[in-house]
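One structure coming up, written as structure tokens, with questions to follow.
In this view, the complex is presented without one of its protein chains, the others remaining in place.
Chain IDs A, B and C follow the sequence of writing; residue 1 opens each chain.
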Amino acid sequence: MTKWRTEISSSGEDAFIRGKPLEEVMEMDFSDGIWLLLKGRMPSDEESDLFNTVLSCCIDHGVGNPSTVASRTVQSGGNGMNTSVAAGVMALGDKHGGAIEDCMEMLQSDKDARKIVEEKLENGEKIPGLGHKVYDEQDPRAEKIFGKAEELELDGESVKKMKEIQRIFAEEKVELVINVDGAIAAVMSDLGWEPELGKGFFIIARTPGLVAHVREEMDEEDFRREEGEYTGEKE
Amino acid sequence: MTKWRTEISSSGEDAFIRGKPLEEVMEMDFSDGIWLLLKGRMPSDEESDLFNTVLSCCIDHGVGNPSTVASRTVQSGGNGMNTSVAAGVMALGDKHGGAIEDCMEMLQSDKDARKIVEEKLENGEKIPGLGHKVYDEQDPRAEKIFGKAEELELDGESVKKMKEIQRIFAEEKVELVINVDGAIAAVMSDLGWEPELGKGFFIIARTPGLVAHVREEMDEEDFRREEGEYTGEKE
Amino acid sequence: MTKWRTEISSSGEDAFIRGKPLEEVMEMDFSDGIWLLLKGRMPSDEESDLFNTVLSCCIDHGVGNPSTVASRTVQSGGNGMNTSVAAGVMALGDKHGGAIEDCMEMLQSDKDARKIVEEKLENGEKIPGLGHKVYDEQDPRAEKIFGKAEELELDGESVKKMKEIQRIFAEEKVELVINVDGAIAAVMSDLGWEPELGKGFFIIARTPGLVAHVREEMDEEDFRREEGEYTGEKE
Partner (left out) sequence: MTKWRTEISSSGEDAFIRGKPLEEVMEMDFSDGIWLLLKGRMPSDEESDLFNTVLSCCIDHGVGNPSTVASRTVQSGGNGMNTSVAAGVMALGDKHGGAIEDCMEMLQSDKDARKIVEEKLENGEKIPGLGHKVYDEQDPRAEKIFGKAEELELDGESVKKMKEIQRIFAEEKVELVINVDGAIAAVMSDLGWEPELGKGFFIIARTPGLVAHVREEMDEEDFRREEGEYTGEKE
């Protein structure tokens, strides 16, 4: 057996988070504590501000998506808060929240914008971070995130690269907006976050929403039974 | 089938969180967004301040507890961030983080402090929120939480009741400190949070820690295999 | 830390299951292996036969229930077999498959049939194992299970008690059939299974169904998005 070793935190009388006494962490805003925990240093005021915008943006997006449905369905089977919230977290797989992570990987790769667009077009693949089913001209949340990053002077190479990708794709194929996933991926990359944590911060940001939905479902008396149809044979 | 209905949020072009446009929520601190989502109204500045203290206090407590072990073990079996974090959330059952919820129920019950202590003594049960394996005189984190609540003039009936329970138990049986769970339960109760959300806000507060541990485990090459012993028969 | 100790099995060169070499277990029917693992002894031929009936009876029950919906929804979020099946297992909480366990507890309690019915009537509670939304006269699966138990001479005190409960309830209140959960609970009790394993054998029996549903969902291209409605305020 490997004994558990960690650089993250300790507990008990001698409790630390990334080198800072827990009592000092208790003086911090929760979002700054999250930043410290995951990046090992405190954010600047500007970084903290932009990080809050990104977290709050992902906090909850209605009731029909897989994570919410999974959480509420598991609660409805007769389960407590922890099991039900966990089911929603599990649903956040490659196809649900995964576009942020994919887009961060793309932006942080060595390939330049033109190369990326060319390869995607050649392979007939979608570009993560581009396109929205409703917005044709601009996604107001993406614009808000970009505006905030600019105002705080935190927009860097990844924001620039994302906008280039959008411009080149428009020239080569069709005009698509940068969506909220693309904007988040770009500013999180410029804030120095690695793609390996792309799904992680989304989980952190969405867990409050799952808790709220599970709590709401607890007031439903009925067990959730959805309509199904058997399309197989009958002997 | 019951169609999904929610008072919490909507998505798409017309995105709201508890009546507020998502774009307005994006201007909020993440912790205020969490409060809004779960309580349906904005916190005052003082409530926001105290809520941050409580959340940051629970953010991570070292590597040996069940939730961290579960998350890291599941990652080590070859899993991504969402599945691994979910396993840690699942471990937060009745015995792990459950003392906060139990203590909130006790403090919000109709029974007064004396009645509670008497019943617990009669039934030979422990009192949630009292006692610490290391601290004999005071738990510094509990003191910090109480100090902050007092300073912000947010300490109310539950803080008073928790302190009475401690005092009466000391008279009747033995002097025990109010631990950090007891302090959190008391101030969260005075902030108007129901016990049904006691486990929920703990899950929100601890998820960042689980994400950090899963990320750290991803750098371990070896599969976790713990030492076990077969104590059964051999034919 | 407590080192892990187990009476169940060992691995490696010296592999045993409840005292039997793994190579001997490999000669057994899977259902006999399950029985050995959970009860620590081999079943008789009759016990094995009845146990197969019970397991096969629970193997899958269509697509609309919480466990199937949870598994398929989590797969649809972009997850592999293990995470998706686990979500379905999680959904098997107190209200989903829980009637078997509740009924086993009732049948194995010290209270006799009359006392049980009286208490349930007084408290206005439903009796686990009685009633079916479609069948008025008899539930054919329950009858099949009882028939098999009788034929194998394995029906004992619990089957008798379940039937008495049904008869007394019919006298006192209304005629309800013994449903399939009631029949399973009765024969599993007569087979000497404790209620603590009531949910466990149901999970074992249903996992193949969850695997089948996850596999089927993998062929769906579309992400599952259900219809939802926001009933909250809009500022």
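By definition in this document, a residue touches a chain if its C-beta (ideal position, glycine included) is under 8 Å from a C-beta of that chain, and two chains touch if they have at least 3 such contacts.
Bear in mind the structure is a predicted one, so any value in this text is a computation, not a measurement.
Listed by label, the shown chains that the missing chain touches in the whole complex are A, B, C.
Checked against the full complex, the candidates B:Ala15, B:Ile34, B:Leu50 or B:Leu92 give a single residue touching the omitted chain, namely B:Leu92.
In the complete assembly, the contact with the undisplayed chain comes from C:Arg224, out of C:Lys120, C:Lys161 or C:Arg224. Touching the omitted chain from subunit C are residues 1-2, 4-13, 15, 17, 22-23, 25-31, 33-34, 37-38, 51-53, 55-57, 59-65, 68-69, 72, 80-83, 85-87, 89-93, 134-135, 140-141, 144-145, 196-197, 199-201, 203-205, 207-209, 211-216, 218, 220, 222, 224-227.
Contact between subunit B and the unshown chain involves residues 62-70, 73-74, 76-79, 83, 86-87, 90-96, 98, 223-230. In the full complex, subunit A touches the hidden chain at residues 1, 3-10, 14, 16, 18-21, 24, 64, 79, 82-83, 86, 90, 226-235.
Criterion: only the chains that are shown with their structure count from here on.
The mean-CA centres of subunit A and subunit C are about 38 angstrom from one another, to the nearest whole unit.
Residue positions of subunit B touching 2 or more other chains, listed in rising order: 1, 4-10, 64, 82-83, 86, 90, 226-227.
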